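Excluded from the complex is one protein chain; the other protein chains are retained at their positions.
What follows is subunit A.
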Amino acid sequence: MSILIYTESEGGKLKKTAFEVASYAKALAGQTGTTVTAVAVNADNTAELGKYGVDKVLKVSDEKLKGFNARAYADVIKQAAAQENAGIVIISSSANDKYLAPVLAINLEAGYAPNVVALPESTDPFRVKRTAFTNKAFNITEIRTDVKLIGLSKNSFGLKEANGAAAEETFAPALNDNDFAIGTESVDKTTGKVTIADAEIVVSGGRGLKGPENWGMIEELADVLGAATACSKPVSDMGWRPHGEHVGQTGKPVAANLYIAIGISGAIQHLAGINASKVKVVINTDPEAPFFKAADYGVVGDAFEVVPALIEKLKEFKAQNS
């Protein structure tokens, strides 16, 4: 029984999550004495997957699969899993993967554990650790079906090079008209901006910034750091920033390397959604703000002074280090 991974790509290019999933699968294959096969849809260059331990890549090229479609993609992965007799199927926790996962779970008759953060603590019974209660706790989940579906949390396992080479095979799944019952009318996507989902660094602003006119410095700070911008819930509720930037328990989850919170108090619902980030920095005038209890580094100070100064210092730092 091999391990099958689905490696996500965008515009023909594999995403970082693809290499994370490959690294995790390779380590798990080591535990269970098996091999790793990847299935990639319309990805141009898949050779790099070998470097992260993938033994074989099933390459799907199909114009019909150009735009993401949960049902069709789930169908592709299911057929790949059947061909490879896969006992464990691993995907990421991206929004698209979370969209297709439950459909895939039903198709494969597989028990599904989402938001997994570590290798199984045992494989018989099969038990994995995942987050629950929006990062307020972990939960050891036992999957009891023959086929297991794992959704790996972003940034939890990391990238591990294995220095192998992957064989490539063409894979042509049979697609069904039913897979395409939902038609895309329009896509409205900002280009050239780092998204919260992909970002290594996220710069986030709260109500302490007083109004939307003050977001220039937040964007500039994000620019200098190559970061995505985000905000607290009231900021998007008041229309200062778009809803897509709202992070937290009821907004987008953030699992970045670095999360910088500016003028955000650190309410429990906000922290829950961003806690999976590795390093947290808070800039706030109030030393009693709860965020200081959750952060690694803190500056007690006025954002309107600290942020512009930080931007200047970072520009100098970047100039010296590039």
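To be clear about the criterion, contacts are C-beta pairs under 8 Å (C-beta built on N, C-alpha and C of every residue); 3 or more make two chains touch, one makes a residue touch a chain; residues count from 1.
Here, contacts and distances are computed from a predicted model.
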item	value
"NADH-quinone oxidoreductase subunit J", "Protein kinase domain-containing protein", "Electron transfer flavoprotein subunit beta" or "Branched-chain amino acid transport system / permease component" - which is the UniProt name of the missing chain	"Electron transfer flavoprotein subunit beta"
Residue among A:Lys64, A:Lys193 or A:Lys210 that touches the chain left out of view	A:Lys193
Contact with the hidden chain (one of A:Ser2, A:Thr141 or A:Ser156)	A:Thr141
Residue ranges of subunit A at the interface with the undisplayed chain	68, 70-71, 74, 94-96, 98-103, 105-107, 110-115, 127, 129, 131-145, 181-190, 193, 195-198, 200-201, 225, 233, 237, 243-244, 246, 249-251, 257-258, 268-269, 272, 275, 278-279, 281-282, 292-302, 305-306, 309-310, 313-314, 317, 321
